[in-house]
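Supplied in structure tokens, the structure appears directly below.
What you see is the complex with one protein chain gone and the rest in place.
Labels A and B are assigned to the chains in the order they are written; within every chain, residues are numbered from 1.
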Amino acid sequence: MALPVYASPLERLWHYTYLVICALILLFLIAPIIIVIPLSFNAEPYFTFTEKMLHFDPSGYSMRWYDKLVTFGMQNPEAERGAAFWWDFWHNATWMQVTKNSIIIGVCATLLSAGLGTVAALGLTRPEMPFRKQITAVLISPMIVPIIISATGMFFFYSGQWLPIISLSGGVHMEWGRLAGTYAGIILAHAALGIPFVIITVTATLSGFDQSLVRAAASLGANPRTAFFRVVMPLILPGVVSGGLFAFVTSFDEVVAVLFIANHDQQTIPRQMWNGIREQISPAILAVATILVVISIALLATVELLRRRSERLRGLSPR
Amino acid sequence: MKKLLILTTALVATGYAASAQELNIVSWGGSYTVSQVEAYHKPFTEMTGVKINSIDADNPATPLKAQVEAGNVSIDLADIELSDAIRLCDEGLLEPIDPAILPPAPDGTPATEDFVPGAIQDCAVANIVWGTVVAYDKTKFPGNEPSTLADFFDTTKYPGKRGLLKTAKRTMEMALVADGVAPDQVYEVLGTDEGVARAFKKLDSIKKDIVWWEAGAQPPQLLADGEVVMTTGYNGRFFAAEVGEGKPFGTIWDGEYMDYDLWAIPKGAPHLEDAKKFLAFSTDTQRLADQAKYIAYGPARKSSNALIGLYKDGKTEMAPYMPTNPENMKNPIWTDPTFWADHDAELAEKFNAWLAS
Partner (left out) sequence: MTDATSQMITTADGKPLKAALAASLAVRRRRAFLLVAPLFLFILISFIVPIGQMLFQSFYNDTFSKNAPALVEWFSTHPEGSEIDESAYAALAADLAQMKKDRTAGEAGTRINYDVSGTRSLFTSTARGADKFKPPFKEAILQVEKKWDNPNVWRAMRSASSPFTLDFYLAANDLTRDESGKIVPVAEGQAIYKKLMGRTLMLSLEITALCLLLGFPIAFLLSSLPMRKAMLLMILVLLPFWTSLLVRTTAWMVLLQSQGVVNDLLVWLGLVRDDHRIQMMYNETGTIVAMTHILLPFTILPLYSVMKTIPPSYVRAARSLGATSWTAFRRVYLPQTLPGIGAGGLLVFILAMGYYITPALVGGADGQMISNMIAMHMQKTLNWSLAAALAAELLAIVLIFFWIYDKLVGIDKMKLG
């Protein structure tokens, strides 16, 4: 923002003060996230910069906390780093197990919420949709309702024994099971929490969608199916993917529902972090944090690219 | 929807299939859990092939109660305090335990006589005797180290932040003893409204300096990080930090708060038989003595005392660090389990109201 030529000295002064204020606020936003990165390489078990770190002495830095992440929970952490070590790591290391869980739960919940959410968004954006506002309000509610309320509600509901399951142990027979303490329970919970994000992003994409394209396709002889998959889908796909990414991040970052309905088998990365922060907050937590920051940078880049692609496809590209 | 149901079913079924031949044991986390893993879990897995999942909780009695009441039990065994063992047993939430399953001492003394008094309850069996004590950072008080509970509450003589457990139990008794109540009269005093007010008044005197902790692993951490200069905590944790990690901690044994930790099995535990087997195994003479090799808690069997050797570093004598050492037990507060079984809810409520005011 350039300063107009007619600005008075006082206005100039204010203008530069304003820029400094903005810089400080941006620093406030970004500094906490950046600061954990160098601190995770601290050679000492402290959360602050040691003398050596400030003087860029290499001995002030180390990978020991990352090493601890790898070995934590392993049966033979001291073993030589060969095939057996990595086998042990894959099967026993705590952070490996929680990562697997986070990915399984995140991916399943995302597929579920993105699938159902996209179909619903298609219906919601049709002009003839009845009760649109009320239904949208219900679908958005998981984002608005305080998470502690959602999680406790799910805790009681999923603890109930009402789920018909086919048990394979001791001959095939049916029994009643419960969702609490199962992967399915967490996946359903996370899918519900992720749905508002899918609805919001996909309806936003669809509202910019030119319906005449469908009519054009139809007039050129495409049946509704072809029109959907060849015309609509490619155009809204970026919206669906970024909605899905939002849903994935929601699940990947969710800890309260996991606290209430998961048991030890389904611990996730944030759940393990919660443990770590409350119990012994060592720089190992910062190593996890650093990895997560890198992942979020990657996700942000993906969403940004998708958005640009979507705008280009729809002819809205900036200038 | 049909596909979803099939998917759900498949996931639930695999969830169930994976739970064979294992035990889910809830304990207090940190160095205490480590000592149990080394002394009990590993040898048990080696002997029986049963995989043990070790789960941490601030107080294992709370998830246990929540699970049984919600009708969704995944815990097989929990390490709980005496008052909780009595209360939960009263409420029918625990499996009764027949003392006959407990092995006798090596010299043939039956288990019922070998355990210290009160260690065998209807639904629980003790493994350790432990103390809640005050530890301080020696470097903060050179030449003038605190030595009594009263010193903990004296912020003029010993300035700095204090760490305190965020529950009524233990915190209120320690406040009263610091205020001059004799340890054997604490529950008489705490049973009256004036006694409760007196405890809060004592706590008020340092309220602005208190950093509250909830999990047993927090106090040594708070002390090591310099967040507090003195804190209450479990003596074995301070031992692990002081001897195991070489932290400059000192311990105030005056007014140490004595309690048992007991194994209990929730009603409806998924692996009841293995849980009982584990309970008997882990409370035999050798296992209890082994645990003392990793953490400074007293074994609940008399016969174990003779077998306690050196700390795992191979040179530290355990005796000076034991809560049961007569040298340390000069002014102990013995927990009154029936008092807490009856008053826990009421005092917890008052405590929370006081915290928020």
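Everything below uses one rule, namely that a residue touches a chain if its C-beta (ideal position, glycine included) is under 8 Å from a C-beta of that chain, and two chains touch if they have at least 3 such contacts.
The structure displayed is predicted, hence computed values, not measured ones.
Novice: Pick from A:141, A:161 or A:226: which residue touches the chain that isn't shown?
Specialist: A:141
Novice: One chain is left out of this view; which of A:30, A:84 or A:174 touches it in the full complex?
Specialist: A:30
Novice: Give me the chain A residues in contact with the hidden chain, please.
Specialist: Missing-chain contacts on chain A: residues 1, 11, 18-19, 21-22, 25-26, 28-30, 32-33, 35-36, 39, 46-49, 116-117, 119-120, 122-124, 126, 128-130, 132-133, 135-142, 144-150, 152-158, 188-189, 191-192, 195, 197, 200-201, 203-204, 242, 246, 249, 252-253, 255-256, 260, 270, 273-274, 277-278, 281, 285-286, 288-289, 292-293, 296-297, 299-300, 303-304, 307, 318-319.
Novice: Mind pulling the chain B residues that touch the left-out chain?
Specialist: Against the left-out chain, chain B lists 1, 59, 62-63, 65-66, 69, 87, 90-92, 161, 166, 210-212, 225-227, 341-343, 345-346, 348-350, 352-357.
Basically, only the chains that are shown with their structure count from here on.
Novice: Where on chain A is chain B touching in the complex?
Specialist: My answer: residues 46-47, 112, 155-156, 158-161, 163-169, 177-184, 187-188, 263-265, 275, 278-281.
Novice: In the complex, go through chain B and note every residue touching chain A.
Specialist: By the definition above, chain B touches chain A via 4, 7-9, 11-20, 24, 29-30, 53, 55-56, 70-72, 74, 214-215, 217-218, 221, 225.
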